[in-house]
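Shown here: the complex without one of its protein chains, the others still in place.
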Amino acid sequence: MSMETTIQAALVTPLIGAVLIAFSGRWPNLRETITLVTAAILFMLVASLYPEVMAGGRPSLVIGEMLPGLRIVFTVEPLGLIFACIASFLWIINSLYSIGYMRANNEKNQTRFYVCFAIALASAMGIAFAGNMMTLFIFYEALTLCTYPLVTHAGTDKAKKGGRIYLGILLTTSIGLLFLAIVWTWLIAGTLDFTPGGILEGKASNLVIGILLALYMFGIGKAALMPFHRWLPAAMVAPTPVSALLHAVAVVKAGVFTVVKVVVYIFGFDFLSGLGSADWLLYISGFTILAASIVALRQDNLKRRLAYSTISQLSYVVLATAILAPLSIVGAALHIAVHAFGKITLFFAAGSIYTAAHKTEVSQLDGIGRRMPWTMGAFAIGALSMIGVPPTAGFISKWYILNGAFDSGQMLAVAVIVISALLNAGYFLPIVYAAFFKKENEKPGQDNHGEAPLSIVIALTVTAAMTILLFFFPGVFIDLARQLV
Amino acid sequence: MLTQTSILRVVSKLLIPPIMLFALYVQFHGDFGPGGGFQAGVIFASAFILYALIFGVDNARKATPAWLTRLMLASGLLLYAGVGVVAMLLGGDYLDYSMLSSDPHAGQHLGITLIEFGVGTTVAGAMITIFLIFDGRLRAEKED
Amino acid sequence: MQTFSGLFNYWVVIILMMMGFYMVISQHNLIKKIVGLNVFQVSVFVFYISMGKVKGGTAPILAEGIEIYSNPLPHVLILTAIVVGVATSALALALTVRIKDAFGTIEEDEIEALEIEDQAKNQESLS
Partner (left out) sequence: MIATQLPILQVILPLIMAPIALIVRSPRTVWMLTLLVTWITFCISLTLLMQVLEGGTIVYRIGGWAAPWGIEYVLDKVGAFVLVIVSAIGSIVMTYARRSVEAEIQEDRIYLFYTMFLLCLTGLLGIVITGDVFNLFVFLEISSLSSYVMISLGKDRRALTAAYRYLIMGTLGATFYIIGVGMMYMMTGTLNMADLAVLIPSIADSRTIQTAMAFLTVGVCLKLALFPLHLWLPNAYTYAPSVVTAFLAATATKVAVYVLIRIVFTLFGDVNILEGLGVQNILMALAIVAMFAASIMAIYQDNMKRLFAYSSVAQIGYIILGLSFASQVGVAAGIVHLFNHAIIKCAIFMGLGCIALRVGGVSIKNMYGLGYRMPWTMAAIVIGGLGLIGIPMTVGFVSKWYLVRAAFEQDMWIIAALIVLSSLLAIVYVWRLVEAAYLKSAPQDAAPISEAPLSMLLSLWILALASIYFGVDATTTMNIALDSADTLLNGGLQ
């Protein structure tokens, strides 16, 4: 199969899957088999692109002209491939998990759920492979819209409110800021293609570049840079598989992915580091890391705590990008992958607890580790990865980011990373401690529960295992990430 | 109804035919002197309206039933548009009267006459319709 | 003096126009509004017709020994405009008749009150 066909197939497969799922809604088993098969095919397609890209190839696919002089183009480059790989791989596991979760919790409208999920993945692929900013923006918006039904899945007033915040912030930032930035870039540069080295150099005054950068960074609301972060906790009303794959992996990573992509391919980081217009980005992302961690400390709802942790971890990527050192960019790309595995494990665990014990608050988790050893074990691994303790993958990406920060002498960034590691420990370790070592405060009439359904346990074990494996074999992603610089 | 007044009745009976004739004169003399379809149509309609005023709307309706006025409305317009189309079919542009006859002058003459006749028919139809409809409303109210 | 007498026809037009316009805006009776609209339109007819007059010219009918004719084109135009105006008036009157049937009044403020009632009724029937 030629590379063009593969790209095409990778984009179309989830959509075909969505259609098939929609038509097989009446037979749940068939429906879920289709989901799994689609996910597997998608991953294989994405993986088959790997050798070509490693060899330095940049397969590209032109769909057609959208506006005069503006084409819809897909180009596979290392960063996009990393993103596509994790998203498609985790989709398989997440589907497995969804099956257990959705059935065990008797959720309504399951067909819609799977259909939207598949469309969301298609949009994520579009973002990953986008060859110019226009294409990326199209799929960026599509991703927002097709996840909206997932966020409001429950249909309750609370879900509605969450959905409003979700959509409100994401659409406001993207239409209000990002859109302006893109049009402006087009006007200045005459192109929107992602070009190594950037397209803006020498085309506009420093002031304009500064404003543009701000428009981009805040416009990419999915990166959850403060003050536009509130959609992420709001999105936690969604069923847990959604929070797990979309709000720990696909959607938020699409955000930081776009940030990295804009900095590397639109501005060009040599150009940007020469300007010094990016310093403020360092402060904002550093502030977001710390502030979100502190807020996370005070959250009792487990999923909300995870959400704030995500916000802070996302800003690691932005911070790493803002350092503008080669090593830190590699770190940023790595962190996209590494955080995905860790955070999805944590969310899987949260969903598992909810399914088995119907508990959602941190304070209820005392002693639960003994009833759900697999779940809480995986949770512990995920937590360690968040903090950045070896032998979990989190260590590797932080290592690169720290190295980059040292190289360029950004001591502030170093300080932020160290403090936040402490804060992470502060809000994750007590949970692990309470789960395993505190006594269960059993209330009368509470039923005895054990582990969650098998498919859930399998899913979270796999992701936890991956988190550790990545520590030992990070080469897959590092080699790709190194091609960026 | 004013039928009780015999003077009115007699005078109007005498007047109505000349009014109609005058309307036709205005209609067909339109291309030589002042006149034309609009005026003729109104004058023609006024004859009917006078009749209706004196002898009652019911009688007038007998003379010009609803379908007839509607037909007048439509056919006048069709005649107008039709002349244009015929000119077109004969190879000219739309409403190019010169095509209507082998002699362009005769064609012009024929064309304008036909068109004005169409206008007259429609205008007369419209005037009569408006009058009769408004009257119909008034009587419907009285009956309530 | 020249501004007044020389542009006499325009003064007439303007006065008529403003009268008509004022009637349309200020009157609450639907029929009176239509009358105002007609006055307004008539001012435009006068404007066109007076515009076509050529000093010393006669009516534009071919006759021997006459050299100067008034411009017939504005007259023709305004003939069309008059027909349009008549149609508009007829339609407006017909609408007024139906409004009278439906609302029982042709005073605008009373109609508005009734419309607000309608609105309230609609909302009641839904909640």
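As written, the chains take the letters A, B and C, and residue 1 is the first residue of each chain.
Here, a residue touches a chain if its C-beta (ideal position, glycine included) is under 8 Å from a C-beta of that chain, and two chains touch if they have at least 3 such contacts.
Since this is a predicted model, take the numbers as computed values, not measurements.
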Query raised in the report: Which chains here would be touched by the one that got left out?
Result: A, B, C
Requested in this report: Please pick, from A:M3, A:L180, A:I419 or A:I458, the residue that touches the omitted chain in the full complex.
Outcome: A:L180
Query - Sites on chain B contacted by the missing partner chain, in the whole complex - result: 70-71, 73-75, 77-78, 81-82, 84-85, 87-88, 91-98
Query - On chain C, residues whose C-beta touches the chain left out of the figure - result: 21, 24, 30, 33, 37, 40-41, 44, 47-48, 51, 74, 77, 80-81, 84, 87-88, 91-92, 95-96, 98-99, 102-103, 111, 115, 118, 122-123, 126-127
Report summary line: Absent-chain interface residues of chain A come out as 64-68, 72, 137-138, 141-142, 145, 149, 152, 155, 159-160, 163-164, 167-168, 171-172, 175-176, 179-180, 183-184, 186-187
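Please note the rule applied: only the chains that are shown with their structure count from here on.
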Report summary line: Farthest CA centroid from chain A: chain B
Query - For chain B paired with chain C, centre-to-centre distance based on mean C-alpha positions, whole Å - result: 25
Query - Inter-chain centre distance, chain A versus chain C - centres from mean C-alpha coordinates, in Å - result: 67
Report task. Flag every residue of chain B that touches chain C in the complex, lowest number first. Result -> 33-34, 38, 130, 133-134, 137
Query raised in the report: Given the complex with chain B, which residues does chain C contribute to the contact?
Result: 61, 79, 83, 90, 93-94, 97, 101
